[in-house]
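Removed from the display is one protein chain of the complex; every other protein chain stays in position.
Naming follows writing order (A, B and C), and every chain is counted from residue 1.
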Amino acid sequence: MNSVNSFGIIGGDKRQLYCAQKMAEDGFTVYISGFEHCSCPPGCIPENPRTTARLSDAVILPMPVSRSKGELFAPFSDGIIPLSLLRQTIPADKPVLCGINGAAEQYELDGLRIIRYSSREEFAAANAVPTAEGAVEIAMREYEGTINGADCLVTGYGNIGKILCFMLRGLGANVTAAARKHKDRALIRGSGMKDADIYSLSGHYDLIFNTVPALIFDRHTLAQCAAESIIIDLASMPGGIDDNAADKLKIPVIHALSLPGKAAPKSAGIIIKNAVYNIIREEEL
Amino acid sequence: MNSVNSFGIIGGDKRQLYCAQKMAEDGFTVYISGFEHCSCPPGCIPENPRTTARLSDAVILPMPVSRSKGELFAPFSDGIIPLSLLRQTIPADKPVLCGINGAAEQYELDGLRIIRYSSREEFAAANAVPTAEGAVEIAMREYEGTINGADCLVTGYGNIGKILCFMLRGLGANVTAAARKHKDRALIRGSGMKDADIYSLSGHYDLIFNTVPALIFDRHTLAQCAAESIIIDLASMPGGIDDNAADKLKIPVIHALSLPGKAAPKSAGIIIKNAVYNIIREEEL
Amino acid sequence: MNSVNSFGIIGGDKRQLYCAQKMAEDGFTVYISGFEHCSCPPGCIPENPRTTARLSDAVILPMPVSRSKGELFAPFSDGIIPLSLLRQTIPADKPVLCGINGAAEQYELDGLRIIRYSSREEFAAANAVPTAEGAVEIAMREYEGTINGADCLVTGYGNIGKILCFMLRGLGANVTAAARKHKDRALIRGSGMKDADIYSLSGHYDLIFNTVPALIFDRHTLAQCAAESIIIDLASMPGGIDDNAADKLKIPVIHALSLPGKAAPKSAGIIIKNAVYNIIREEEL
Partner (left out) sequence: MNSVNSFGIIGGDKRQLYCAQKMAEDGFTVYISGFEHCSCPPGCIPENPRTTARLSDAVILPMPVSRSKGELFAPFSDGIIPLSLLRQTIPADKPVLCGINGAAEQYELDGLRIIRYSSREEFAAANAVPTAEGAVEIAMREYEGTINGADCLVTGYGNIGKILCFMLRGLGANVTAAARKHKDRALIRGSGMKDADIYSLSGHYDLIFNTVPALIFDRHTLAQCAAESIIIDLASMPGGIDDNAADKLKIPVIHALSLPGKAAPKSAGIIIKNAVYNIIREEEL
């Protein structure tokens, strides 16, 4: 980590601001650009994107990099920051760490030394925490009973499913977790919860949380076990629910996406920071 | 419980509606008055207050009974329901179950056979659950990090303190619970948390929850351990925080009162129902 | 606590040895007598009872003080230590801290300045932890299945009941806690467990833990819900089970008493130490 002494954080929302602040607290020199509408975090140096790109040893771009074509995602910026500006300004050998999802974005940053912090395994695992907690917060807001004592179903037992089950049980809910693999079902039972086969769901639930990006809740399953439920779908669109059927059955479905940045930008920013540090350490930038 | 076959629920908010609905589901005849702006819960019979008072074996009034002088608390009602109407209409020997706090209200119901469900021990204990969960929801909304991993301090280890600690630990927070009695501190340690002396608090906390209706957080203690905290005060006003000092120190304080009705009216309604049933069984109405 | 700089620990088992060791680690001068068959804990000074009684500022006797008439309980001692020796040797104004249960023992220490650490509220609360954990250990040893996933019933929700429920739920058992008071039942539900009325138990349980010193499990209740159970009775004798009936029904009953000293003498010793310190601080010895 010797060769990186300064970071340039260009664009992004509160997550990037918290990331910047924590990096400054860790002793790095941190330049920030595109945050004119916020107060500058203590220890950070506001600069224009060009200067930030030049002065910093590594550039950090937001997740997602862009929400409208050709423009950096920079909701707190005074003006537009074109991706082309970055392409022209950042030297080709300088590491550019960013949260890229689609191929389209990558194209616009062609020629830069792109490293995706969002594709690291621990980035996804760590973000399961603010995602799960954001889902719990939504459930608390929407459901007129308490989570404590509620019958909750969680479909999928990956990172998010695991942490969400942990939290719901921790609040005192009756948790059933549904998975496909026998192995996961054994671990679910061993963690003090009821298990279910994700392909043959039954029973009644007050709250259903889906984490699987596949059609789990078709018309039949909705009628079977969601008749009086609220469904919170955490899977990326189109999600795991037949929305038309849910609509006809008057089952409320909440598609809850990008929760870390909304529910806990501070934690999400620290997660970005940690992923960046791990990249630098392991890839010897 | 033989002699009570019907309930008359007059006035109140969503809690009373849920109470009515659950009583109807349990097989009681339930008359409701003062809910013209809501859809009538299945199985309930809407009537005017006079008829409800006459036809029901027991009358249930809300908590609080009144929020403006001489008028029943009935936010979903078409018009005002004067307390004098109840006094004149309800027979003197008919049980009137209500949530009364102050002496003033009691006066206006003078002559009626008043029984306070709100003064039952299990009513307070059961309401600790929606209160604690409501506090967690506020913390999730206000705090920009996750509760998971946050350093949380809970002052007071009564009903609310116990359940709140359980939930925060269940979410994965680092929980310190502060109590006065050595006995409580031993139970806190035995429940997997750190204990502290409520009279000599120190350390740094991300979130502080006060449940004690006495000045715990004076200027000195605020400066000592709340400098970068968010404080959620659950104690009845004036609460446990020197608000002026907190203001000067720029420590945000949220006074969170009457949480059960706001955070979980369904659970709060069931708690009223249970208390009413216990009264009827034990006092042989 | 200024006036007590040295302790004299006379008699007792491993608990007293751990108490002595921890007091020495805290900087006190600690004389010990009656432990000739053990290696002396670091920092402690072995002396005969007479010298220990004379040199120390406060004397600590074991719990129980005596197990055979006229003799101090001192299982690790070379010889017998008569209570009369203590009565003659310890000055009348020197505090003598001990764990006395019965009146008979007290008589034999007549004339001394007796203070019972065992009657302090936090002593009982703190000992609930090694008691509960000892009960879990017995259950693990005796039951051929895992506690995880087992149906467990805990009767009584005092200190021991609360901690035992916490631990069993923490291991992943299905816990039902039975109490008398509606209030306790509300707190049980709020802590993520099933509640039951202690006077009308039903259902089937793999493991039953009784903490109530009253006949909870009569012939009828045993037949009703303990037919294939193992019962661990933590209540002081005669306990809460009709042993004859259990015997006829072939239900194994384990009377588990004095668990702290057996299951976790180190923790039990620290609990004695803490109680002694609290006495000295609060009673200004």
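By our rule, contacts are C-beta pairs under 8 Å (C-beta built on N, C-alpha and C of every residue); 3 or more make two chains touch, one makes a residue touch a chain.
Everything numeric here is computed off the predicted structure, so don't read it as measured data.
Put simply, the hidden chain is in touch with A, B, C once you look at the whole complex.
When the omitted chain is restored, the residue from C:Met167, C:Leu187, C:Leu207 or C:Ile279 that touches it is C:Met167.
Residue B:Gly149 is the one among B:Gly43, B:Pro75, B:Gly149 or B:Pro213 that touches the chain missing from this view. Of the candidate positions A:Ala20, A:Leu61, A:Leu112 or A:Ala128, contact with the hidden chain is made by A:Ala128.
Residue A:Lys181 is the one among A:Lys181, A:His204 or A:His220 that touches the chain not shown. With the whole complex as reference, residues 148-149, 169, 171-173, 189-192 of subunit B touch the missing chain. Counting the whole complex, the residues of subunit C in touch with the unshown chain are 14, 18, 129-130, 133, 136-137, 140-141, 143-149, 163, 166-167, 169-172, 263-267, 270. Across the interface with the omitted chain, subunit A contributes residues 120-122, 124-126, 128-129, 132, 159, 162-163, 166, 170, 181-187, 189-192, 274, 278.
Here, only the chains that are shown with their structure count from here on.
With centres taken as mean Cα positions, subunit C sits 50 Å from subunit A. Chain contacts: subunit B has residues 129, 163, 166, 170 touching two or more partner chains.
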